[in-house]
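Working notes, beginning with the structure itself.
Each chain you see keeps its place in the complex, though not every chain is here.
The letters A and B name the chains in turn, as written, and every chain counts its residues from 1.
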Amino acid sequence: MTLTLILGGARSGKSRRAEALARETGLEGIYLATAEPMDADMAARIAKHREDRAAHGWTTVEEPLALAAALAGEARPGRMVLVECLTTWLTNLMVHGRDLEAATAEFLAWCAAPTGPAILVSNEVGFGIVPEHKMARDFRDHAGRLHQRVAEHAARVELVVAGIPMTVKG
Amino acid sequence: MTLTLILGGARSGKSRRAEALARETGLEGIYLATAEPMDADMAARIAKHREDRAAHGWTTVEEPLALAAALAGEARPGRMVLVECLTTWLTNLMVHGRDLEAATAEFLAWCAAPTGPAILVSNEVGFGIVPEHKMARDFRDHAGRLHQRVAEHAARVELVVAGIPMTVKG
């Protein structure tokens, strides 16, 4: 029931890398999408992505907030759940005013005893200068702490640079 | 006709690394500079850099926009072309309102069949939080996608950290 954490910058190819890793396993693929459509245009793009993935054998599950519950429901031996992505989930929690400590504790409890193999994709956002706005500073602090804790449970951690995975752990 | 992609952050030493790599080959060095002087001060600094490089045997060619054409004209077996840098070139294309898809397609076509060895320097800009301004977001998306595609054609990709190259590929 191994976990893999795939970190990368914007347009780094981290999602493509995660999908390739998932396919290599040959397991049934569940795509757990955390993005919430902000407008009709984004909803259309999300629907398009879902259809594209379906054509490649993926089942898409959408869950912007209750990530631990979704993982508990979907992850099981013989299936590969790909979560895309943790930073979007954190953003959703902040935008909806949810209790981040509680939500991340629940998620990390699942990571400590995963019910099935999973690949977790997330944006590495901590290598710039200190953001001006408090919400952005809080966000990158939360993301950094979350990545550290997920990495403790992960058998493999990669940092994707220009589409190429660098091994951080594993 | 190998390509090398040298990525790095601001003042990471990526240019120094690229110049050292080029010198190691012993080939005639062509420095393909994409920077455009914004004012007299910058023009003076660019001229100074050009003279410094000339003293070390480099020929400088300046081309802010038509990168593919400049590469096709300058790169040939037995010469090493050092492009400094791709993110500045992308910025120029955006500032001048050029068609980025067309320009990058033309450049990537050259990368797929390079006419001579080249070292391509670029800024890794995707590891911070999402920028506030749309132009900055578009820029880092373009840069990220470009890096992925150049890396596919590159025999070697490095990420320079504190002046030291980390091998990403090769």
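In this text, contacts are C-beta pairs under 8 Å (C-beta built on N, C-alpha and C of every residue); 3 or more make two chains touch, one makes a residue touch a chain.
Please read all numbers here as calculations on a predicted model, not as lab measurements.
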| item | value |
| --- | --- |
| Whole-assembly copy number, given 2 chains displayed | 3 |
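Keep in mind that, in the parts below, only the chains that are shown with their structure count from here on.
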| item | value |
| --- | --- |
| Relative orientation of copies subunit A and subunit B, as a Cα rotation angle in degrees, nearest 5 | 120 |
| Geometric centre distance via CA averages, subunit B-subunit A, whole Å | 32 |
| Partner subunit B, residues of subunit A touching it in the complex | 8-13, 124-129, 131, 136, 139-140, 161-164, 166 |
| Residues on subunit B engaged by subunit A in the complex (per definition of touch) | 5, 7, 9, 124-130, 140-141, 143-145, 147-152, 157, 159, 166, 168-169 |
